Every structure is written in C-alpha cells, then in structure tokens.
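Written out below as structure tokens is the structure these notes cover.
What you see is the complex with one protein chain gone and the rest in place.
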Amino acid sequence: MRKNNNKDIKNLRKKKNYTYRPISSALERVLYNPIKVLDKGFIRVVDYMGNDSSIVQAARVSYGKGTKKKSLDKGLIRYLLRHKHTTPFEMCEIKLHVKLPIFIARQWIRHRTANINEYSARYSILEDEFYIPRKINLAKQSTSNKQGRGNEIDNELAKKIIQILKEDSKRNYNNYLWMLNEEEYEEYDNTRESLSRELARINLTLNTYTQWYWKVDLHNFMHFLSLRADSHSQFEIRAYADILLELLKKWVPITYEAFCSYKLNSADLSAEALEVIKKFIKGKKVKRENTSLSQREWDELILLLN
Amino acid sequence: MRKNNNKDIKNLRKKKNYTYRPISSALERVLYNPIKVLDKGFIRVVDYMGNDSSIVQAARVSYGKGTKKKSLDKGLIRYLLRHKHTTPFEMCEIKLHVKLPIFIARQWIRHRTANINEYSARYSILEDEFYIPRKINLAKQSTSNKQGRGNEIDNELAKKIIQILKEDSKRNYNNYLWMLNEEEYEEYDNTRESLSRELARINLTLNTYTQWYWKVDLHNFMHFLSLRADSHSQFEIRAYADILLELLKKWVPITYEAFCSYKLNSADLSAEALEVIKKFIKGKKVKRENTSLSQREWDELILLLN
Amino acid sequence: MRKNNNKDIKNLRKKKNYTYRPISSALERVLYNPIKVLDKGFIRVVDYMGNDSSIVQAARVSYGKGTKKKSLDKGLIRYLLRHKHTTPFEMCEIKLHVKLPIFIARQWIRHRTANINEYSARYSILEDEFYIPRKINLAKQSTSNKQGRGNEIDNELAKKIIQILKEDSKRNYNNYLWMLNEEEYEEYDNTRESLSRELARINLTLNTYTQWYWKVDLHNFMHFLSLRADSHSQFEIRAYADILLELLKKWVPITYEAFCSYKLNSADLSAEALEVIKKFIKGKKVKRENTSLSQREWDELILLLN
Partner (left out) sequence: MRKNNNKDIKNLRKKKNYTYRPISSALERVLYNPIKVLDKGFIRVVDYMGNDSSIVQAARVSYGKGTKKKSLDKGLIRYLLRHKHTTPFEMCEIKLHVKLPIFIARQWIRHRTANINEYSARYSILEDEFYIPRKINLAKQSTSNKQGRGNEIDNELAKKIIQILKEDSKRNYNNYLWMLNEEEYEEYDNTRESLSRELARINLTLNTYTQWYWKVDLHNFMHFLSLRADSHSQFEIRAYADILLELLKKWVPITYEAFCSYKLNSADLSAEALEVIKKFIKGKKVKRENTSLSQREWDELILLLN
C-alpha cells in the first residue's frame, strides 16, 4: 500500500453523505479500508447495496421495508435459503477491490456471474510484488487426491523452494522492467527502444500480484463462498474466502447464519447414502459391499457421521 | 396505489442515514416515489449503487475516487462508451419496483442479465387492475411492418374495442375471484371449495397488471434502453423506457450524455452503406441499383441522411 | 398439430446425414417427433450436441474421446456431479421446440441461462388453443402451503370451473379475432379497420398456448429439472419436467443415473439436522424442543428418514 493510496482512502472516509437507502452499519465501519490477505494481497469493500431487510422486501415485492419484526425476517430468510428461492438474494450487491496473485485470479474469474475490472498490464506497469508462500504452507503433493496438497514439506527443502520462487519472480520482473525501458525506470536508457507493455508482461510469473474491482450479487457471493471456502479449494483462494465470510457476517448477519446452516456446514446426501443412514438409525449393521456406494463415498459418509 | 403503500413509502423517506458510499443527489430526491406510467403502472427507484465517478474509479482500479476533475471524468466516460469498454459501466447498479401489464413483463424479461422478483400469483391474489389503452393509442396493424403499428383507428371502432377489453378483463377477473372464493372476497361462500391460486389465475387476461423488483447494472440498463426506447419497440414498453431514460439522466448525467451521442441517437452503417456515403460526399450521383443495398436498406439510409 | 407440420417433420426424418460428431442413438430415434404434454402441448427435440463421453472428454481436455472404458466414464461422471464440478456438463447442449400455456412459459423463462425464441404474437396470429385442466387436476388451495395445491375439488364444482375456463378463453379469443379482423378470418369485414396484432393479443387469457425454441446446456438442463421435477413445483410445469427427465435418460444415460443419485433423490441436510441424525444413529432420543430446528424443518427431517 503506497502512501498516496492511504491518503486517497482517508479522504473517502472523511466525507459522510446522507442517504435514504438502507445501510449496513458494520460494513460502513470498514468501508474502503484494506483487509490483509496472504503476504501482499488485500480485500477492500468499495460499495454495497442492501442489507438483510432488502431480501425480505424483494421476496414480498413490498412498497416499504420487508416485515416489521426482525424475527419474521429471520424466519423468511431461512425459509428462502432452505428452499433454494435464490432470486431475493440477488437483490443485494457488493463491490470489492481485491489484490491477488495472478494464479488465484485465474481460479476466481471462473465464477462468471459477476462484474470485473482488472488492472490492465497493456496500459500500465505492474508493481514488483509476488506471492511467496510461508514455509508452513509449502505442502507436498497429496498422494490420495490428485489435485490436492498433502503434509508440510521438509524445512530445508522449503527454504530452497522459497529461494527459487523469490529469485525467479524477481529476475523475470527485472527483465520485464529492462524490456519496458520506461523513463521512470531507474536504469532508463534513452538510446534503447521500449518494448510495448502488452508484450513485456508475458515474461512475468503467475505469482505476480494483480488487482481488480469485483462486483457480485449476494446469491452469487454465497455460491462463490460455498465452493471456495471449502476444504477442497486451494489454500490461497481459501485465504480470500475466509475474509469474504467475515464480510458476509458483517453485511447481512441473518443471511450469514442461514448460510452456515444450509450451505457452509450442511451435507448433501445421495439417494444411496440416505438409504444407509436409514438403516443405521434402525440399528442395523451395514457393510459397504452390500451398498452401492463406492469406497470413497463410503469413507466420506462415515467421516460425515463422526 | 393503496393508502398503506403510500404510508410505507413516506416512512422510508423519513429516515435519513449516514453513509460513506457515493451518492446521486438527484436519485435520492426521487427515491421510493412512484412515477406513473401508462394508466395504472409505475416505476419506483428502490436502491442504487454508484454514480458517474464510480465508472472512472473502476476503469482505473483506483484506491480513491476516479479523477480529480469532472472534465477528465467526462472525457474518459465518453472514451469508454465509444470504444465499447463496457465493464466499467457494470460497476453501477440500480433497483426498481415496477408495476406493468403482463404482456409487457413478457417482453421485458427477455433481457436476461438482470435480477427479478415478481409478485407471485401462486402465493397471493392479484388486484383488479388492467391496462386499457387510450383511444389515441389504438392503432391499426401496420401494412409495411408485419410487427408494427400503423395509424390511429377510427373513433367509433376504438370505443367499441375499449369496451371489449374492459368487459373481457373484468369478467375474467370476477370469475377468478369466484373460483378463488377466499374469505376476504365480498361474495365469499363458505359452502363452496376454493380453487388453488396457481390454477385460478390462468383465467386472467394478458393486460392484467403485475409487479416486480428489477435490478440491473448500468451497462445492461443502457442496453435495455437502446433496444426499448427505440421506435421499433412497442408503444407500451417505450412508455416505461422513456421514464427509465429520465432516471438515467438523474443518476449518471455524464454517462447519459455519452449514451445519447453514441447509442441513442447514433447510427450503425453497414460496410455497403458506408461506401455509398463516401460517394455522396464526393458529390457523385448514386442509384440504388448500382449498390448492393436492398430497397429497404436504401430507404433507411436516405431517411438517416435527411 | 396441423397436417403441414406433420409433413415438415416427416421430411426432416427422411434425410440422413453423415457426421463425425458424437451421436446419441436414442435421441436420434425421437428427433423432431412431438411428445405430448398436458392437453395440447408438446416437446420435440430439434437438435443436440454431445453425449456422455463428451463430458469426460471436456473434463480431461482430451484430443480424442474421453476414456476407453465405459466403467471409467461412469466413475468420472459420478465424481464430477458429486463434487459439483459442473463445467464439463456445460459441454453438452440440447435444443427443444416446446408448446406450452403462457402461464407456464412465465415460470419457465425465469431460468435465464438458456436461449429462447418465442413465437411472436406481435408478428403472427396465435391459434385458438387453451389449456383446460382435467377435473382430476383441479385442486383446492392448500391450507398448509400458501403457494401449493391441496386435495381434488368437488366434482360438480370442478365441472363448473372447467366450463368457466373454456368459455372465458374462447370468448376472449373470439374477440381477439374480431379486433384483428384479418382477411383469413371467416367473418372478415372489409369495411372495418384491423387492430394491430401487438394490441389485440392483450385480450387473451394466460392459459393460451404459445410455442418456443429453447436451447440449454446439460448442466442448466439438470438444474432446471432439479427445481421443476420437484414436488413443490406446479403440477403443469412438472408435466413438462417429467418428459424432459425421460429425454435426459435417453440422451446421457450415465449422467441421468448420477443425477438421480446426487440431485433428484438426494437430500440436503442442514448443519442442525445433521447433528440430530448423529444422535439418532447413536440411539439417543431427541425431542424437537432441544434442537434448533423449526417445527417445519423437524417434520421435513422425520419425513425424509421414513
């Protein structure tokens, strides 16, 4: 975070406006302020629309607010989420400024129902910031899950890997600057031509940080979270999802609770798993071989029930 | 507009909140108040996110506001719209409560990139409100355009048509109420069973009014307008589009101006039409037969240039 | 189905083409042929892209087909669906011609991630076809579920209701024709002006049949089915969903099976319900009062486990 940026943010937080729109006090308190993620990333709430009562209001197509009582709002919100009436949740919107490594940006952008404006490296010069994992997060390839992580890696090897990542990012970045050869560059050489930015950037590594504005409605925000705050998700994007979960809680606390009940900590049971559970409840012994569950599904079910 | 609704709206306009978010003063002034459309419809702004400066802010992925000077904002906004850099316009959002006849709702909903919550006639009872055109708007089938309107219809016939529309809507609605046979219905008969709402409604006519919450980003809002504020669009949906245009002007005045220049009053010239224009400018006489324009395209071009 | 339409369909089924694309033999057998739904509706498969192996192929980003063995395909497809890896299912597509009452079309179109071309009543004249429920399907308003149906209605009342629906649809349609006053109309009166089609249609009832082409990818097709083949869905749209389920089975039989396991007959358990189940399995007695489940959630859980 550069000094100028801090000043810009302070300026925005100086000016209070009046509005008739619904507000979320807890989000107002953190508006514009960056929340740190990973080593050099952040998430800032830049704007938002609506709060818990907006969901109720839309579900009822009301002239005024939703209901009078908070308890009625809560009951309705839980009902809507439980029964997959998703459209009222689309009536709230949030806009974030996110700084994140490119390889995370590439996962994030697969969520298509959202609006994105990314910092353009065709137009501007990227800063020398790269994601370098902490040793504790350097994990072995998982042996059970082809796309997952296993245990922490040996300390000496971890040091070596971190060194490689640092050196390769830095060298490639320096060569990027050299090829750009722009006037503000320390070693600017006015006898040498400048390579266009859109080409020079192709030398950068995937752990280089980029930034974007990301705007999404509450339904798709929760859908993102249900996939990315999940344990199968890569650690680095989960770090962002964890912050987003906290923001969800501040923004729409009733919806957050319902989300925890019905999405985050809930379970999807297959037709076959449901049959097994019914037998368990009746006190019957069940062997996997006598079910149509695969070994993997069986293990997942047993884990779920413990 | 029922009394209760008016009271609800007044209550919402009583309570001012503080916010750090950007505001649009002109929209705040009309927030929640219904603006009349057609005979019984309306549009109310229920919430919004962002203003002109939010577009600039997103385009630059800024920490603070967009630029310092309004003239720079204007230049950038015009540039973005002219060059179809549409994503920064997606960073503003508006939410409306709209009351509209069902046949218009069916056209409107074809714009898929938007969020909708419609009043449910499975769940609630629709009111006895139907769109009845004014005599002046009863037009003959166009002879030149298979899906368009021609001139105004003969006065006596118009009267007759209006009578038919009124009678048929009303009778079908009364039968709807009769089938529903709900307790609050004047002629409620407790010895008769009530038909379910989801079935009774199928007897209603397409000019019955419905309501919904509609939320859309600024880019898609303008796309809607460029299609529906157009002269090929049906008069009744244009009546709504005209109000939306006024709201656009209040909300994002700089963008509105750019929209008028580059979308609303602009022209798309085909490659072939462009060739003809070049010849015109050189002072050459051009006959349609010597171009590859169809008669219709030729007529449209001549009209455009007059 | 008019004679000409039958002839058109027969012509399409006469001409076989060669293709290198993957095919679904079972779909080829029914291609173009209308399958009846409700009293006058139908569904016809007009085109499709891909089959079960296309999902595997996309998931692996293969050069050839997916895997060699059908059993591997099956395992992978089940894994993908179980773990919500939805994108490979988007790689298959189906295109249908559907004839359906307008009130059903209004529910159907809420599924936005699909392509639609509807028969235009601005451009053409609608036929005199209306959905009239069978007596057996005329249900009372549900007392437990505000948007649902209860038991069958009394026979005499049912007859009366059907008569009303028939008369109102027919009268409104006849007035539509009268206002249109088009030359092909039996009682055409050349001394009277014709009302434009886009206006005359507003007199029609919501049970009038319309038609459209609907194209959707396999992931969104299944999402539609998981919501519309559900018992909370209105009977009339479920009638369509049931036919679509059969088409799913023909088209992608392996995916269909996985869909039945993980979506259609599966259960979503909330965090709280899961806790209750764990206690049940341990043989503990649980009272609803000691859980955080609402009465309704509790009832749903007990129902699920029986």
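When the chains are written out, they are named A, B and C in that same order, and each has its own residue count from 1.
Just so it is clear, a contact is a pair of C-beta atoms (placed from the backbone, for glycine too) under 8 Å apart; a residue touches a chain by one contact, two chains touch by 3 or more.
Nothing here was measured: the structure is a model prediction, and the numbers come from that model.
Undergrad: The complex has one chain that is not drawn here; which of the drawn chains does it touch?
TA: Output: missing chain touches A, B, C.
Undergrad: Quick one: which of A:N172, A:N220 or A:T291 touches the chain that's been left out?
TA: Looking across A:N172, A:N220 or A:T291, the contact with the absent chain belongs to A:N172.
Undergrad: Quick one: say which of A:R21, A:R201, A:K215 or A:R228 touches the chain that got left out.
TA: Final answer for the missing-chain contact: A:R201.
Undergrad: Among C:V61, C:I136 or C:L303, which residue is in contact with the omitted chain in the full complex?
TA: C:V61
Undergrad: Determine and list the subunit C residues touching the chain excluded from the picture.
TA: Residue positions of subunit C that touch the missing chain: 4-5, 7-9, 11-13, 15-23, 28, 31-32, 46-50, 54, 57-59, 61-65, 87-88, 90-91, 93, 95, 97, 115-119, 211-213, 215, 217.
Undergrad: So which bits of subunit A touch the chain we can't see?
TA: Subunit A touches the missing chain through residues 101-103, 105-106, 109-110, 112-113, 116, 120, 122-123, 131, 133, 138-142, 146-150, 153-154, 157, 161, 164-165, 168-169, 171-172, 175, 178-180, 182, 192-199, 201-207, 234.
Undergrad: Which residues does subunit B use to touch the chain missing from this display?
TA: Here the touching residues of subunit B are 75, 78, 82-84, 87, 110, 227, 232, 260-262, 264-272, 274, 277-278, 280-281, 283, 294, 297, 304-305.
Throughout what follows, only the chains that are shown with their structure count from here on.
Undergrad: Could the interface between the copies subunit A and subunit B be described as same, meaning over half of its residue numbers are common to both, or is it different?
TA: Interface between subunit A and subunit B is built from largely the same residues.
Undergrad: If you average the CA atoms of subunit A and of subunit B, how far apart do the two points sit, in angstrom?
TA: From the centre of subunit A to the centre of subunit B is 35 Å.
Undergrad: Note the residues in subunit A that touch 2 or more other chains, in rising order.
TA: Answer for subunit A, listing residues that touch two or more other chains: 87.
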